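Shown here: the complex without one of its protein chains, the others still in place.
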Amino acid sequence: MTIELKNIVKKFGAFTALDGVDLKVANGELLALLGPSGSGKTTLLRIIAGLDWPDAGEVSFDGESTLGHGASERRVGFVFQHYALFRHMTVFENVAFGLRVQPRAVRKDEAGIRMRVKELLDLVQLDWLADRYPNQLSGGQRQRIALARALAIEPGILLLDEPFGALDAKVRKELRQWLRSLHSEISVTSIFVTHDQEEALEVANRVVVMDKGQIEQIGTPAEVYDNPATAFVHGFIGESIVLPVEVNQGCVRLGGKSLGIAVADGISGASKLFVRRHDMQVGPIGAGLLEGTIRHVRTFGPTQRAEVALCGGEGKTLIEIDAPRDRTLQAGDIVGLRPQRYRIFAAQD
Amino acid sequence: MSRPQPTSSAPRRDVRIEPGPIRVAIIAMALIFLSVFVVLPLAVVFAQAFAKGAGAFVAALSDPEAWSAIRLTLLVAAISVGLNLVFGVMAAWAIAKFDFHGKAFLVTLIDLPFSVSPVISGLVFVLLFGAQGYWGAWLQSHDVHVLFAAPGIALATIFVTFPFVARSLIPLMQEQGTQEEEAAISLGASGLQTFFRVTLPNIKWGLLYGVLLCNARAMGEFGAVSVVSGHIRGETNTMPLLVEILYNEYQFVASFAIASLLAMLALVTLVVKTVLERRLDEG
Partner (left out) sequence: MGVATGRRSTLPGFGLTMGLTLTWLSVIILIPLAGLFLKTFELSFDQFWGIVTSRRTLNALKISFGLSFAAAIVNLVMGTIVVWALVRYRFPGRRLFDAIVDIPFALPTAVAGVALSSLFAQKGWLGAPLAELGIKVAFTPAGIFIAMIFIGIPFVVRTVQPILIDLDVEIEEAAASLGASRWHTVFRVILPSLIPALLTGFALAFARGIGEYGSVIFIAGNLPNVSEIAPLLIVIRLSEFRYADATAIAVVMLVASFLIIFAVNRLQRWAQTRIPAH
């Protein structure tokens, strides 16, 4: 099923949760809504599910408006952040619930329900838990049962709100891979909300980055990581060195010193230079290079991380850079730094 | 970006709200039920008390019998609240601040009077102190009057109001733990100093809450007191007992005048209780 959102606006009192959101989701996609808390991503998910209504805008599934339908008529599978399993029902009854409340005309008979529930429990590999109650399960098991329950109604769309938020780090990793392989198996159009960029980049086919009720960028994990469209995305995804620079007629200066790097047209005045830590090349000092003193070097994994105090500018600016291990760096060295890949965005305020 | 116009066709349906007519029906049923079963009886009390004007109301309350009942009620309440206050605080201290075997059982025993019919609460004292009771003959020979006298009424009232103070303190004191008291002791405070300077300020609202409920029940108790009082006019009638006697003699204005005083007590208790609950919630 495809989803199309047009100009969605949602306000809670004076707070604008969604400020004109447009989004198209193709059939079978696995999409991540990524953003800090308060960015409106959960509200957007709830609007798609019919658990909240937009103040303005249009939601359509397969080209048909769906705002006239309530949550119970949309056939949208929703996995809640805290799973919302029915505590007084066994795992089996939880999964069967959506089948049992169907109108009599389309409802499966008891044998049919049993078979379907069995299938779903097999799918999430928890058939041996059918007779347990939710509070006898671990967090990861509850998560999978919640997913099986949502899939029982054969939803056209699957929505997951912070699906791994309440789990510990190890289980999170396992469930991420599991979710991705499950999606390729059932290929239902799926959207999940997360504030964890690693999770979004690792699991989703496409990532929607949101901030303050608006979409900042939509793209594949590689696109949003390598070509952040806005300063927010660059700062939010991956770790970046951010330096305040002054752009004047194509010349980029930091603390009065020209950096000798190019800048796109249209940017002028106070701006911000974003560089990934591993994109900062370290070498001997020279003209047109940033200059700094190495304070501290830590070595782990394939790289070494150096803390560098930049010279010039007001006060001292400390940055952390990652360099290959074959380059010998020592505390006290004075080095030249050149941003190899970088982005410059006009400072917003 | 241009501001989208609100689409008026979109229904706003909160999945957690029932359809309008059902909502109205539920509220109506709830309000009618509470009005018929609670508001009306309360209103009747005041309407009947003033049925023949304020003069009759005042006259009924100035009757010596009424005064005697009010005095006895206040005396019994003072005794039973006072004793249960001291006991309740001690019980709560022992239960909330220490670990020992059988704690849950002890709490159940303290709660016991809540599940005993008021009539039985009076009966047990008749069996002990009545003419045919275990100690009746001995008491009679020594001319000690327990039953059909103030001591019996006080005993029955203490029995009935036994759990209130302890019950309102135990959860509160358990929640507060023992760290503050241990700190006080380690700073050299004595046990009593610790209690009065550290524990008491922390539990004062809970204590007041317990005392309030204890007092309301003590002044209003009917069944237990009725069994042990003997209904001696002007001597062993409490206010609730006088309400009964006057009602059975068809002195409705007088009966409801006394009843209205008790109803006022109940209302004031409820208001203060609500205020205290808010304070307790705020911590």
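Per-chain numbering from 1; labels A and B assigned in written order.
Here, contacts are C-beta pairs under 8 Å (C-beta built on N, C-alpha and C of every residue); 3 or more make two chains touch, one makes a residue touch a chain.
From a predicted model like this one, the values you see are computed outputs, not experimental measurements.
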From the list B:58, B:78, B:109 or B:232, which touches the chain that is not on show? B:109
Who touches the missing chain here, A:102, A:187 or A:258? A:102
Specify the residue from the set A:150, A:224 or A:323 that touches the hidden chain. A:150
Since one chain isn't shown, list which residues of chain B touch it in the complete complex. 15-19, 23, 26-27, 29-31, 33-34, 36-42, 44-45, 48, 87, 90-91, 93-95, 97-102, 105-106, 108-110, 112-113, 115-120, 123-128, 130-134, 155, 158-159, 162, 178, 181-182, 185-186, 190-191, 194-195, 216, 219-223, 226-227, 239-241, 243-244, 247, 252, 255-256, 259, 262-263, 265-267, 269-270, 273-274
Which parts of chain A are in contact with the chain that was left out? 49-51, 70-78, 80-89, 97-98, 100-102, 133, 135, 149-150, 152-153
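As a convention for this text, only the chains that are shown with their structure count from here on.
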Approximately how many whole Å separate the CA-defined centres of chain A and chain B? 57
Residues of chain A touching chain B in the complex: 6-7, 9, 19-20, 50-51, 53-58, 67-68, 70-72
Give every residue of chain B touching chain A within the complex, in rising order. 1, 3-7, 9-13, 15
